[in-house]
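Missing here is one protein chain; the remaining ones are kept as they sit in the complex.
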Amino acid sequence: MEGWGGIGVMMAVAIGFGISSVILSQFLGPSNPTPEKEAPYECGVPPVGDARERQSVKFYLVAMIFLLFDIEVAFLYPWAMALRDLGWFGLAQITVFILILLVGYIYIWRKGVLDWGPESDPDYHVAKVLGPSVVKRYRYGTGN
Amino acid sequence: MIPLSYYLVLSGALFAIGTAGVFLRRNIITLLLSVEIMLNAVNLTFVAFGRQQGVVDGQIITFFVMTVAAAEAAVGLGLVIALFRGRESLNPEAFTALKW
Amino acid sequence: MGTSAFDAVIPVICVTLAGLVVLLAESFRKKQERMPLGGLALIGLIGAVIACVLLWDRNATSFGMVTADNYALFVNLIILTVGILTVVFSQHTVERDGLPAGEYYALLLFAIVGMMLMVQATDLLLVFLALETMSIAVYVLTGIRFNDARGTEAAFKYFLLGAFASAFLLYGIAFLFGVTGTTSLDGIGTVVAAQSMSGNPMILAAIALLIVGFGFKVGVVPFHQWSPDAYEGAPALVTGFMSTGVKAAAMAAFARIFLSSLEPMITDWAPVLWGVAAITMILGTVVGVAQTNLKRMLAYSSIAHAGYLLVGIVAGNEVGKAAILFYLAAYALTNVAGFAIIGLLGTKAAPNDDLRDYAGLWHTHPALAGLMTIVLLSLGGFPPTAGFIAKWYIFSAAVGSGYYWLAIIGFLSSVVSVFFYLRIVVMMFMTERDARPVPLPVAASAMAGLAVTVAAILYLGILPSRVIDLAAASISTVF
Partner (left out) sequence: MGSDQLLFVGFGALALLGALAVVAQPNPVYSVIALIVSFFGLSGLYVLLESPFVAVVQIIIYAGAIMVLFLFVVMLLNATREDGSEWDRAHPYYRPGPMRLGAVLAVLFGVQMIWALTRTVGLGVGVGETRPAVESVRDVGRVLFTDYMFAFEVTSILILAAMVGAVVLARRREE
């Protein structure tokens, strides 16, 4: 249990700072809103459409890959800590583990999950021919 | 020192909340979250028992359970996305192609 | 073959390697390029069968959590047979229905890895991990058809209830860990046997939670709600695979845990399972009679079959233990063949799984109608098929342990279930369809596979003694 005091203090400071700056700015800052100020900030460009538009499935896939490889890395911590006790045998285990997951990585890579450019999006070519509204209609619909 | 039964009752309560959530809620995301609560309740039990016995096994099993939870979350959310392709609703009542 | 630390997992390694190779091949496949991925899967599965046969009678153990005793090998051979048949039947269907071939076979193989490990595991943690590996692959296989609302919905329901059930199972494992300080089956068995645990509320809670968890996976009443939906929504071949493989693996692990580690507590759990088995047989049969969809009907039939299997566990005597294994073998062959016929006759656009679709099948597909008749007779438990012998052994085990009522309930529900199997047979042969559909082409390999399966069903029905002896010998090494 020793050594957690510092972490506790740090958490308290971090949370306290976050909450206090939100509350204090409510009281200390001047407030005279105009429609322009109320509008969402879009780097100076006027916002188009609803901000809550659905995101691309790619975000999910990347988050999913992050999650699963995060687990892989989490397994590496205890292995690294016990490396000297485990020796070559431990290395062999972690190698097999990583090789199996490497197959998954190759699969993901080759399936284009990691491609982010517009050309990797099958909709991109459709959009060039038919216009973006058609793509939008079919993106989450049942069309192929 | 805190008695073991405190931890067990706490995890039992968490597990019951998760169970109730799975059955009472209609939102798919919340259903998945309820299952996560249940798994976390079990994790607390494992760690508490492991600590009580002074063994490291409880912590290791918990680690494996987290891995399973992650894999389940990935597949479960993938299914939610697949489910959404044709429909607009998050309410399981709206899925009536098959009877419950 | 010398003895090494890895012996017990060689069959699993074969299947795993096949899965990895299939996945790699799929990764490097060019679009529109066709690859013999099913063949790759078959090589791995047959390798595993050979490994299982070579390991017979050697009682190998590896890593302190895996065993290759004859019991595990027997069930693994059933699972591998189911896998091989599923791959053979899928060759044609995967292409016809446009399923993603690489992922389909890879997930099939990973599911088989999970099933085999579940049977071989001697540690509850490994049972859980293997069960999850199997389940996750099977959830995805259920929903693998793209843009298929029914399949995806079925997969989600299956997933949700499955994840829910695993949480219960895990909680049960946690309590066993808390009481005994270990998750190893031997360790738990030692502690439970040494101390009089009867009446210890913690271990009773653990047993209840384990029954709930396994009950969901095996699909017994009242935890069966997912199975008709999942069976109906999934592609028929996947249904055949999961209704047999998942059930065999879960039942085998269930039997191992309850009949070895928790055997000293048998007076506590046997009455509960008695009730569950009775309700399961009755409800599976009664609701099954009312179904008009063939897949749903077979789903309820497999619920009822889970009830018959539980009878074997409740009986818990030598005959019962051997009967469980024989029943699993007979049921696996029969159900795989049944769902394969449904799968061969239906496409994604026209599932053809309504009972009326089978009217006059004799006129369009005489061979399939003949094979289906034998399958249905075996499901109903008619001589001279495997189903008859299996039920006969189960009920005689129940009578042997003094569970007369259970045997009577089982017998009566079998008699009732005969009604709905015969109804289909009558429809196939006696009725005509107004608009006769164009017969679907059926691949020769699938027909050959079906013929072999049905021959095996008849073999088990006519000359069962060899397999029965094998089952009895293999289970006696364990319990």
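Note that the chains take the letters A, B and C in the order they are written out, and that residue 1 is the start of every chain.
Rule of thumb we're sticking to: a contact is a pair of C-beta atoms (placed from the backbone, for glycine too) under 8 Å apart; a residue touches a chain by one contact, two chains touch by 3 or more.
Computed from a predicted model, the values in this text were never measured in an experiment.
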item	value
Which displayed chains the hidden chain touches across the whole complex	A, B, C
Contact set of chain A toward the excluded chain (per top definition)	1, 4, 52-57, 59-61, 63-68, 70-72, 74-75, 77-83, 85-86, 89-90, 93-94, 96-97, 100-101, 103-104, 107-108, 111, 113, 122, 139, 144
Interface with the unshown chain - residue positions in chain B	1-10, 12-27, 29-30, 32-34, 36-37, 40, 43-44, 47-48, 50-60, 62-64, 66-75, 77-82, 84, 89-91, 93-94, 100
Hidden partner chain, residues of chain C it touches	9, 16, 19, 23, 31, 62-66, 98, 100, 103, 106-107, 110-111, 113-114, 117, 123, 125-126, 129-130, 132-133, 136-137, 139-140, 143-144, 146, 152, 200-202, 204-205, 208, 222, 225
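As a convention for this text, only the chains that are shown with their structure count from here on.
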item	value
Category of the chain touch graph - line, ring, star, complete, other	complete
Gap in Å, rounded to a whole number, between the CA centres of chain B and chain A	22
Inter-chain centre distance, chain B versus chain C - centres from mean C-alpha coordinates, in Å	26
Whole-Å separation of chain centres (CA-atom averages), chain A against chain C	39
Two or more partner chains touched - positions in chain A	142
Residue list for chain C, restricted to those that touch at least two other chains	147
Complex interface listing, chain A residues touching chain C	100, 103-104, 106-107, 109-111, 142, 144
Of chain C, residues touching chain B in the complex	125, 128-129, 132, 136, 139-140, 143, 147, 149-150, 152-157, 159-160, 163-164, 166-167, 170-171, 174-175, 177-178, 181-183, 225, 229, 232-233
In the complex, chain C residues that touch chain A	20, 23-24, 26-28, 147
